[in-house]
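All remarks here apply to the structure that follows.
Of the protein chains in this complex, one is absent; all others appear in place.
Right, chain A next:
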Amino acid sequence: MQAASPHNQHQDQASGTPKVGLFVTCLIDLVRPRIGFAAISLLEQAGCLVDVPQSQTCCGQPAYNSGDDNHARALARNVIAGFESFDYVVVPSGSCAGMIKKYPPLFQGDPAWQQRAEALAARTYELLSFLVDVRGFRPKGVTLHTSATYHDSCSGLRQLGVEAQPRALLASVEGLSLTPLPGHDICCGFGGTFCVKYPAISNAIVDEKARDIEDTKADLLLGGDLGCLLNMAGKLHRRGAATRTFHTAEILAGMGSGPAIGEEG
């Protein structure tokens, strides 16, 4: 493993085309690749040069949240090494972006790695917050005539302050009306490994969430974290609800007329 090396990321920044490494997240990789392509499209529209390092796998959150620090550290090293050459790391998930920001304390007593972890954490952003806060981006010419409601996923909301950004971006989509979701800031019961370790509690939570979503009568459910979206979409489908679920990036990238989660396309 190479030692900390000087970064050249600011050269690209200076030229106005930042080099962005997209961290795809394991769930997007496995279940819904189109979110990754939507993210690339939005980042390119926002004037970034995007690459997806092949060495990436998982951010290590399942291990970290289970208290398995050794494995979490090993996966953190893999992410740090894979993304060090970029100006920014952008993640279409508040939860995984938040995990990368939690790397530094994992390397207490290892100053070289801690420094690399800190440098990476400082350059890491959740996709929508990057688009708005760093790039000042607004989508142009995107139309979708329908109604939607929005769920704020917990890591993005409370750890990274992602709340106004998705709403501002969605307001630029012509024809889209956003209905507030009561309890939009209440956890959906996904919680990573929580939902499979304590399925009955998780079910009780998401059942309540699904009822709230159905009560809005909105056609679409939107959010920024595929884990939460899979949980809610899976429950809505089991309940026989007509609500269709998309990642916000898909809507913003003009992919909202395609298949929703669970629809064959």
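The criterion applied here is as follows: a contact is a pair of C-beta atoms (placed from the backbone, for glycine too) under 8 Å apart; a residue touches a chain by one contact, two chains touch by 3 or more; residues count from 1.
Rule of thumb we're sticking to: contacts and distances are computed from a predicted model.
Chemist: Which of "Hydrogenase", "3-oxoacyl-[acyl-carrier-protein] synthase II", "Iron-sulfur cluster binding protein" or "Exodeoxyribonuclease 7 small subunit" is the UniProt protein name of the chain not shown?
Modeler: "Iron-sulfur cluster binding protein"
Chemist: Taking the full complex into account, find the residue in A:N78, A:T124 or A:T216 that is in contact with the omitted chain.
Modeler: Of these options, the touching residue for the absent chain is A:N78.
Chemist: With the full complex in mind, choose from A:S93, A:T149, A:S202 or A:T216 the residue touching the hidden chain.
Modeler: With A:S93, A:T149, A:S202 or A:T216 as choices, the missing chain is touched by A:S202.
Chemist: For chain A, which positions touch the chain that isn't shown here?
Modeler: 24, 26, 28-34, 36-37, 52, 54-58, 60, 62-69, 71, 74-75, 78, 154-155, 158-159, 185-187, 189-208, 230-231, 233-235, 237-238, 261-264
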